[in-house]
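Right, I'll just put the structure down here and ask away after.
The other protein chains are all here in position, but one chain of the complex has been omitted.
Coming up: subunit A.
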Amino acid sequence: GSPPQALVDDTEDVSLDFGSEEELALRKAKIRHPLATFFHLFFRVSAIITYLFCDWFSNSFVACFVTILLLLSFDFWSVKNVTGRLLVGLHWWNQIDEDGKSHWVFEARRVPTRAASTEAEARIFWLGLIICPVIWTVFFFSTLFSLKLKWLALVIAGISLQTANLYGYIYCKLGGHKSTSRATSHFFVTADVPKSKYRVALPATALNRHVLTR
């Protein structure tokens, strides 16, 4: 009879609204990747806090050293491989081709995907990326001048890892504006890439038509 029909109609309406409501909420949210944002900051800030307060946590130099080193490594890996792609759509990596030549590739995503990043996320990403190497540089000088030299190796490791990410992402960001675009991403490859040249033959009619019709 008619009540089951009405029920079917009701549930169909409800499911459609639910889908679009979810998308609307996603679009309105200031932070669309909460987990990535959290982890982007978590490892770096934990490393800095552990370094500053290591005397409170443990008496052992070795435990602090290993903990901070592991936090810095996890931070490097997650910022390079995960949070950069999710929060700002940038990615950089090293590629070695069959000849054994290595080149660095920098990619910037142009077409926004469904869950593209928001401005708040981008701001958090860049602030976290820039402020932490500065803090580690401050630690470098304070360690040097207070002659606590056993920490120097760790501070240098911290500076190198975080500056590498900073440099890589800045290169991605700048390179994306300069290079020629593909359909969905800019690819910006360093100069020592072996390029292959193709000779292209175009029939002149096609060229005429393209030029004249603006």
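In the analysis below, contacts are C-beta pairs under 8 Å (C-beta built on N, C-alpha and C of every residue); 3 or more make two chains touch, one makes a residue touch a chain; residues count from 1.
The rule we apply is simple: contacts and distances are computed from a predicted model.
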Protein that the absent chain corresponds to, by UniProt name, given "AP complex subunit sigma", "Protein YIPF", "Coatomer subunit epsilon" or "Pleiotropic regulator 1": "Protein YIPF"
Residue, one of A:F65, A:F125, A:F139 or A:Y169, that touches the chain absent here: A:F65
Residues of subunit A in contact with the chain not shown: 59-62, 65-66, 69, 73, 77, 81-82, 85, 91, 93-98, 100-103, 105, 107, 109, 113, 150, 153-154, 184-185, 187, 189, 193-205, 207-208, 211-212, 214
